[in-house]
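See below for the structure under consideration.
Excluded from the complex is one protein chain; the other protein chains are retained at their positions.
By written order: A, B and C. Residues from 1 in each chain.
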Amino acid sequence: MGNTFGKLFTMTVFGESHGQCIGVIVDGCPAGLPLVVADIQADVEKRRAGPGPAATARRERDRVEILSGIRDGFTTGAPVGLLVRNEDVRDADYDNIQFKPRPGHADYPAYVKYGGLNDWRGGGMFSGRITVAFVMAGAIARKFLGLIDVEIVAHTVEIGGIAARSVELEKIKQRAGKDPLRCADPSAAKKMAELIAAARAAGDSLGGIIEGVAVNVPAGLGGPVFDNLDGELARALFAIPAVKGVEFGAGFAAARLKGSQNNDPFIIKDGKIITSTNNAGGVLGGISTGMPLVVRVAVKPTASIAAEQPTVDMKKMINTTIKVGGRHDACIVPRAVPVVEAMMAVTLCDFALAAGLVPGVKLNENRRAP
Amino acid sequence: MGNTFGKLFTMTVFGESHGQCIGVIVDGCPAGLPLVVADIQADVEKRRAGPGPAATARRERDRVEILSGIRDGFTTGAPVGLLVRNEDVRDADYDNIQFKPRPGHADYPAYVKYGGLNDWRGGGMFSGRITVAFVMAGAIARKFLGLIDVEIVAHTVEIGGIAARSVELEKIKQRAGKDPLRCADPSAAKKMAELIAAARAAGDSLGGIIEGVAVNVPAGLGGPVFDNLDGELARALFAIPAVKGVEFGAGFAAARLKGSQNNDPFIIKDGKIITSTNNAGGVLGGISTGMPLVVRVAVKPTASIAAEQPTVDMKKMINTTIKVGGRHDACIVPRAVPVVEAMMAVTLCDFALAAGLVPGVKLNENRRAP
Amino acid sequence: MGNTFGKLFTMTVFGESHGQCIGVIVDGCPAGLPLVVADIQADVEKRRAGPGPAATARRERDRVEILSGIRDGFTTGAPVGLLVRNEDVRDADYDNIQFKPRPGHADYPAYVKYGGLNDWRGGGMFSGRITVAFVMAGAIARKFLGLIDVEIVAHTVEIGGIAARSVELEKIKQRAGKDPLRCADPSAAKKMAELIAAARAAGDSLGGIIEGVAVNVPAGLGGPVFDNLDGELARALFAIPAVKGVEFGAGFAAARLKGSQNNDPFIIKDGKIITSTNNAGGVLGGISTGMPLVVRVAVKPTASIAAEQPTVDMKKMINTTIKVGGRHDACIVPRAVPVVEAMMAVTLCDFALAAGLVPGVKLNENRRAP
Partner (left out) sequence: MGNTFGKLFTMTVFGESHGQCIGVIVDGCPAGLPLVVADIQADVEKRRAGPGPAATARRERDRVEILSGIRDGFTTGAPVGLLVRNEDVRDADYDNIQFKPRPGHADYPAYVKYGGLNDWRGGGMFSGRITVAFVMAGAIARKFLGLIDVEIVAHTVEIGGIAARSVELEKIKQRAGKDPLRCADPSAAKKMAELIAAARAAGDSLGGIIEGVAVNVPAGLGGPVFDNLDGELARALFAIPAVKGVEFGAGFAAARLKGSQNNDPFIIKDGKIITSTNNAGGVLGGISTGMPLVVRVAVKPTASIAAEQPTVDMKKMINTTIKVGGRHDACIVPRAVPVVEAMMAVTLCDFALAAGLVPGVKLNENRRAP
């Protein structure tokens, strides 16, 4: 089960960086959901190495292939199988790392766990490429959530210590998708881009913080104690390579507030119960409150850097150094933005199905018997 | 499964704040582990309301009863059932909250989820009392982990914005257990205590940050992608009421480091591969590295405060106010410290069993046939 | 998870034959279901050793205690915890079996699995007493299923080779509950009783076959491939000690029919699609058809018999013999009848919740806000 996530809407991911493909089996998707390959391809494109300053030189076409579960533009209720082929793979880049673990990578613990028998090339199954699978699953989840009006947007709120100014949600939606760094504050984005360029020039890398927001999440999703929406979403987000922290709402800052400041007062507005602030980030007691679900993830700086670093030779058991070849992002943050969206979508879709939520619009009206 | 955690070593918790008891069924514990009620009682005491300045006036004796799975001082391999009875329950304290959700509590989303049919008294199953169950399960896990030399300690590193100075692990072990606030920095603890007293006097409350450290965790526990040790531990920690953020190693601070700063260099020391720094917090690619596992959790200020707060009447659908009666901790952080330890223990025990780790010492040598 | 069954409506069982109690935690039960201890006690009574010719001399009062999840006669949505205390335990009866495995019992494989460290007294967790936990969980499930008109009845169809005549469902419902052997054919029951008396007198035991029928099961429960209703129910039934076979509808007899005989023709009756025969036993492709769900289980003869039997001494590794003391049923079949009902109820309840079935009557109407 190590590569399966979810209870009712599940994704099982497979593939390795330098193997044949990266793929996903999405089980539990209701029959009749309108879904074509272009829906999925669009999200995959958002994740793919773009022309921006943060990106790797490795180019993958990442053409989505359907293996199962979709017929004539609608899901059939059977597991949806999807994959993208691996291309532009240069094995030689990785020849020297078989016994030399790259600092900040999973090479060493993987070596211990698998006794050296795993496919270490490009990090194998620990590669960030597995996030293509997350994004493909997320694309399906978003189609479903769209039917119940749940909308998800993530954006870069910090890179290299440069924090974006807080802007309203509508502007985030308009701007983040267009900005190469997925940042909704243009002036911060400019500084971030400069920092990234400098880091790249120095053979170094930068991390940052991504914020994900889901609006129109119905109140009542999740539950006590281990069916908690926040815990399950955190688990999904920590599966994204490089994520080192997850917080909801005020998060770590809440630890510095007083109860009278942090508690979100309930009020009635337009006949609905809402809170006038959202320090809770839309989740209390593991259950959605109906307010926007707000989560932030800390992304560490890309572990693969050009500079020479101390490491060991695990075979000879001596200290040595490594220069990590290959083509790597100087900052992975922008490409992780759609991955955060995908993980939010998959998790929310799973909880929505568990709550028995049925889309208001009919699924695949044409196919059904009158 | 909403109240069950774990894959091989599982805990299923039950009970509500104002019901008969709080209990836990621990399944998957190997037969022959030495275990007496005093082992569990000791950890429960650490969690119980103490004499310190942060504590509630509610007093529970919390006497641990064994329901199953232990015979003559050893586990039998059957599920271990444990409970503590609820006592000193004052229903009247909660009469006014049935339709008035307390800000910062799960009352409102629970009302939506259960249609008002849950036991809302004292927060019902959302009450912090459920953490007694976590601690009982953790006590068993710690006994097991002790056999493979894994040691876990958590301590308060921040309350009300006052951060403890960083001290070495040995001092944390010596001091944190004795300090009423579970803080290893006496001068910070003094200031924290003053802040808590002031908050209490003002009918307000404080939050803080707890750090948990596990040493001697063998490298190789966990795995890709959703079998990740950090993700699963985060899920466990978010099940603790009031936790709003979880980070590993450098955590959110890693987002501000460069790759060259954040990467932990591998070196050989005493014939073993270690890293010279531990920004990773002992986990890379979801797998333990053998370095100390370091996690920090953000605890929000106690939601129950004496001051009057705006809320709504869900029945009449009007705005109103609430004064939360009952007896509450002005700062829950110190009592959450052993709970963090318990969650770390349960999670690590589950992963250790999955990795096939067998204690070096023999279990229950006397009982076995020669 | 070894002691947990179900996906959404789960039961976690605990306890051992000669430990403190037998209990169950039922998670996933909706809030607001009317439930009092008498509901559960009634089913426990049906399972308890009765005055009939098949029964053991061991007497347990089996008073059901509520641990959690029920308040003022309704479920609260929290896990429902229930237990019965073990009484009338005679340890001395089992002194000689610690190293002498009883033929037909789990003593030997348990010894291998647990290295002798389990509680072997009375079979420990392998004892038929664990089925009290099944029955308690089943009582809750039946209350829920009753709200959607699903009715479950099981009855003895064969003991010691004596087969009951097939009678119509209404008569089964009327008669089976009143007959000490739970058999709806009085003349067969008479012969069965004689055979049992003879077997008991000879220090021997008998097995038999139980048929369970669930009516008004909605079509559409279950699914491909491993979400199959028949497979999951079979798994539940094989958890009943002594069950060695499970078949649905025509079962093994279907293997001797031609397709033209075995296929159940679809017809429309009273505006509904039904089949004119029910060789499928109400399940096709792992999904309920809406016809009665019909399952039969083979129960082996009680393994504990008074006669001397060959066995081994596992400590001395020599051949020896054993006379199984204790007080045992000469035929366990009648007492297993309510257990079969319970397993059907728990499984169907789990699938019904997964299908989003909501009772037509309102749950706990009084408690809810207007």
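Here, contacts are C-beta pairs under 8 Å (C-beta built on N, C-alpha and C of every residue); 3 or more make two chains touch, one makes a residue touch a chain.
What you see is a predicted model; the values in this text were computed from it and never measured.
Of the options C:20, C:86 or C:289, the residue whose C-beta touches the omitted chain is C:289. For the options A:68, A:96, A:166 or A:321, the residue in contact with the chain missing from this view is A:68. Touch with the chain that is not drawn comes from one residue among C:63, C:113 or C:165, which is C:113.
By the touch definition given at the top, subunit A reaches the unshown chain through residues 1-4, 6-8, 10, 12-16, 19-21, 23, 25, 27-28, 31-32, 66-69, 71, 74-81, 83, 99, 113-119, 124-125, 314-315, 363-364, 367-370. Residues 1-5, 7, 13, 101, 103-106, 108-110, 112-113, 123, 125-126, 130, 158, 160-161, 199, 204-209, 219-220, 222-228, 230-232, 234-239, 241, 244-252, 254-268, 271, 273, 275-276, 279-281, 283-290, 298-305, 307, 309-312, 314, 317-319 of subunit C touch the missing chain (whole complex, contact as defined above).
The rule is simple: only the chains that are shown with their structure count from here on.
Between subunit A and subunit B, the superposing rotation on Cα atoms measures out at 180°, rounded to the nearest 5. The most distant chain from subunit C is A, comparing centres defined as mean Cα coordinates. Per-chain CA centroids place subunit A at a distance of 45 Å from subunit C.
The mean-CA centres of subunit A and subunit B are about 27 angstrom from one another, to the nearest whole unit. Inter-chain spacing, taken between the CA centroids of subunit B and subunit C, is 38 Å.
Counting partner chains per residue, subunit A shows two or more touched chains at residues 7, 224.
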